[in-house]
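Heads up, one of the protein chains got dropped from this complex, but the rest are sitting where they should.
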Amino acid sequence: MTTDLRTEPAPGLPTERAPRPRASARARLGSAFAMFRNRKSITGLAILGFFVLVAVLADVLAPYSPTKVDNTARLQPPSAEHWLGTTHLGEDVLSQVVHGTRGVIVVGFLAAIMATIIAVVVGVVAGYLRGWRSESLSALTNVFLVIPGLPLIIIVASMFDDPPLVVIAAVLGLTGWAWGARVLRAQTMSLRNRDFVQAARANGEPLRRIIGHEMLPNLMALIAASFVGTVTAAILGLTTLSYIGVIPVNTYNWGTILNWASAQGAFRQNQWWWFLPPGLCIAAIGVALSLINFGIDEYVNPRLRSAGERARAMKKRGLDVNDAVTAVRTTPSAREDA
Amino acid sequence: MTAVQPQLPTEDAVEAGTTATTAVRGRSRVPWRFLAGRAAFYLFTLWAAVTINFVLPRMMKGDAVSQYLSRNRNVSPEAADALRSLLGLDTDKTLVQQYVDYWVLLLRGDLGVSLLHGLRPVTEVISQALPWTVGLVGFATVVSFAVGTVGGAVVGWRRGSRLDALIPVTTFLATIPYFWLGLLGIALFSVNLRWFPIGKAYGVGMRPEWSAEFVGQVIHHGTLPAVTIVIASLGGWMLGMRNMMLTVLDEDYVTVAQAKGLPNSRVLWRYAARNAVLPQIQSFALSIGFIVGGTIVMEMVFSYPGVGKLLLDATNAKDYALMQGVFLVITLSVLVANILADVAYAFLDPRTRQTEA
């Protein structure tokens, strides 16, 4: 890239260059989602998208109603009629799993949205402010971080008789925001001292623009990673609570299916078609979300991306990246550096 | 979990906004100010936890709680009074008075009586269950942290090799819910292979004592739960350590160490891993809360007689006094563990010692 030192046209001659159009909106949107553009993120997003689709189209996709009892077909292994077999009441396991997706997705995302909003507000404000205001917000965050979450949720959930999904999501969100807030506070504090923020302040930018337009775009990757992580935690929390039985079992999700399976002794009687699919679904969504987060991590920290590649490339040429001394070749290598 | 940010250097200079700090010699090697700050924080957290415990039952529907007392006639008057203070039924007193009484009760060590356990004091019930949980959690967590950290250091060191495949495997294991992994473990190893018993800490009919047979049974029963916790939590430690290692290995001081001709093992352990492990200790402290959560579920799956199972049984039976007591004890234990981790961190990271100057 050359530095353009003297490109002003000779005086007197009009410039003929036509003005270039602004970068199209599509290109700008594309660059905003650059963190998702690597293989890992795309795979993760694809799997997640699949589950979201199943949740939305549950009524269409499930072959039976999940509560349809069929006394003639109890505890049957997978067959042509029941792809995933039946429960102790003859209900179709596949339909239950399909319908269960809805509760999981809704609660997971709702809880994560709530938690992330709180985390962003508390974290960024705590990072930007100084002095006792920042310290007290940080202390608040740390309190929520240290107090063990699951026992608290168990106790709170047991106080409700029949909590709707929103309430469950709210409880999960209100106990899960602290980690993201802590990370965001640290990053905001580091950003605040950067020169471009100082330049914006020196130019008289109002506070809301400094936080909203200068800092937030640089925090997007971190916020996205925190959101994805919270979805994972919320889904695991929901299914665990459902399995324990703290959340009443009239809502469908994969955890409640496991609750019934366990209560009926499915694990002891090797009725694998009942207890394997729900657990595998939870794991699958967990993997998808982790992959998305891996992708974001590599985008944020390019060292993670290139470290392995560089070592492999060196290995191909017979060198070890950890060698103390660089080997000096006496014969020219056939391949040049990429 | 995203990679943890490395610490900022001497906070004070950065905050002061100037590089004109004169070097001052550190006065002592014990970072008193750092520890005092952390102690203040933990006291505050303890106060917050106690207050939450105070507020919670008072938000519940009143009749549910008074039903609780009326169900059991043969509660002694003192015990009944204590229960009223604990559960917020003493509405004839002002809120402030209730709060003070609550604290008095706690400081006396009186957590009420457990209806589920035949009116025995809650403290007694909990102290019977606590050692089991501490033993299981402590052992499994330490093993998981050690194996995960060492493994992560090695995977980070040998970047680009086949060991990289370990990361997605362990991460996959970490996304599987604890309880499902435990149930699968039972299904596979207990039911099918019959290598391990299905649950509980020791055989039916045995009484706790310090005999070889008893200890043997404890180990036999405890293996499956412990192994499950280790497998499930390994992934997080390994990933965090590996990411930190990759960041540290790019630093110049590692290159200098290698250029000096130091043997690889020394650079790996004494230079790279030593610095990469510091954020791990921080995240260890923070994740103790999550570990406790996982253990609760594990105890339910394996019917292990620890505080987790106690909490769940109490929740199902609506034994509010026991629920409160267990929550307090769990929170207290988490705080203590955090304090220990902070002390360890303060002594391991020379920078915290330096800010004393």
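Each chain gets a letter, A and B, in the order it is written, and its residues are counted from 1.
The criterion applied here is as follows: contacts are C-beta pairs under 8 Å (C-beta built on N, C-alpha and C of every residue); 3 or more make two chains touch, one makes a residue touch a chain.
We take it that contacts and distances are computed from a predicted model.
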item	value
The complex's invisible chain, by UniProt name, from "SpoVA/SpoVAEb family sporulation membrane protein", "Regulator of SigK", "Peptide ABC transporter ATPase" or "Bifunctional protein PyrR"	"Peptide ABC transporter ATPase"
Contact with the hidden chain (one of A:92, A:214 or A:297)	A:214
Interface residues of chain A (partner: the chain not displayed)	1, 3-8, 17, 19-20, 22-23, 194-196, 198-205, 214, 217-218
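Everything that follows uses one rule, which is that only the chains that are shown with their structure count from here on.
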item	value
Complex contact set, residues of chain B against chain A	1-3, 5, 8, 14-15, 41-42, 44-45, 48-49, 52, 56, 59-60, 157, 159-161, 164, 171-172, 174-180, 183-184, 186-187, 191-192, 198, 243, 246-247, 249-250, 258-262, 264, 267, 286, 288-290, 292-294, 296-297, 300, 311-312, 315-316, 318, 323-324, 326-327, 330-331, 334-335, 338
For the chain A and chain B complex, residues of the former touching the latter	130, 139, 142-143, 145-152, 154-156, 158-159, 179, 183, 186-187, 189-190, 193, 222, 225-226, 229, 232, 236, 239-240, 243-246, 258, 262, 267-268, 270, 272, 275, 279, 282-283, 286-287, 289-290, 293-294, 296-297, 300-301, 303-304, 307-312, 314-315, 321-325
